[in-house]
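Of the protein chains in this complex, all but one are displayed in their positions.
So, subunit A:
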Amino acid sequence: MRYMDEALVTKRMSKRLAYNKLWRTIFFIATSFALITLAILLYRVVTQGAGYLNWEFLTNFASRFPAKAGIKAALIGSLWLMAVVAPVSIILGVGTAIYLEEYAKKNKINDFIRMNISNLAGVPSIVFGLLGLTIFVRTFGFGKSILAAGLTMSLLILPVIIVAAQEAIRAVPNDQREASYGMGATKWQTIIRVVLPAAIPGILTGSILALSRAIGETAPLVVIGIPVILQFLPTSVFSEFTALPMQIYDWAKRPQEEFQYVAAAGIIVLMTVLIIMNSIAVFIRNKFQKRY
């Protein structure tokens, strides 16, 4: 049996410790890269866009002239879009999650549904755009309306909401369910009066985060072909509309330099909406989430 060569170990020790320190620094620099990038990105957008961000920018319609261009139609359009996406995706997503967590037995059909949801989450958003264009815009004849875009977006974020709701429902401890059954409640009564109230903070947090993804998503809207220069506000879900990311995309690809600044101002508005939504989600998570 060979014993450890103490001299050799001592000789190598300082080198090994030096390597440890060196790599620790390298790993730290790699981590800070992401943080620095985010800082530069935000700094650039704010410095470029701040000059164009004023009350007129928020209340004007789009224009050929950078100085007169405004984001009113896009901002209102995005809110309309959310008014369709939020109820459709949350009702379907939470319904699916309740089924999978509370009712589904372990069999092939339910395994297939689960696998299908995880695969659907990986389909590129532009492919959902093609689906929306074919099914909602053409086959159902909704045109380039809020309804068509909203249903497309709902399907896109559905997997995210399902997974978030599943986690929230799973976190409700089983003794609560059993206590409810013990009091004579039926299965549906238990779900609607015990499980869902306990899971709602988690479901809401996940849903708001998913909706904030939908509000920044551009590719499906581009494929559906919603217009960018609109001089009127939508009046119903069947109206044509434009949305924040679509408007930003249109400005960003224009050759005139001033429109870059207008695009940056638009990005500030979009990011502000996102920050508000995320703050609400974090607030709900911290304030109402119970730990068992």
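Some points to look at:
Assume a contact is a pair of C-beta atoms (placed from the backbone, for glycine too) under 8 Å apart; a residue touches a chain by one contact, two chains touch by 3 or more; residues count from 1.
Following the convention adopted for this analysis, contacts and distances are computed from a predicted model.
A single chain of the complex does not appear, and UniProt lists its protein name as "Phosphate transport system permease protein", one of "ATP-dependent helicase", "Biotin-independent malonate decarboxylase subunit gamma", "NADH-quinone oxidoreductase subunit NuoF" or "Phosphate transport system permease protein".
Of the options A:60, A:176 or A:218, the residue whose C-beta touches the omitted chain is A:218.
Checked against the full complex, the one of A:188, A:238 or A:288 touching the unshown chain is A:188.
The chain not shown here is touched by just one of A:117, A:172 or A:237, and that residue is A:117. Across the entire complex, the residue among A:62, A:75, A:147 or A:162 in touch with the chain not shown is A:162.
Within the complete assembly, residues 9, 16-17, 19-20, 23-24, 26-28, 30-31, 33-35, 37-38, 40-41, 44-45, 48, 91-92, 95-96, 98-100, 103-104, 112-113, 115-120, 122-131, 133-135, 138, 155, 158-159, 162, 184, 186-188, 191, 209, 212-213, 216-219, 222-225, 245, 248-249, 252-253, 260, 263-264, 267, 270-271, 274, 278 of subunit A touch the chain that is not shown.
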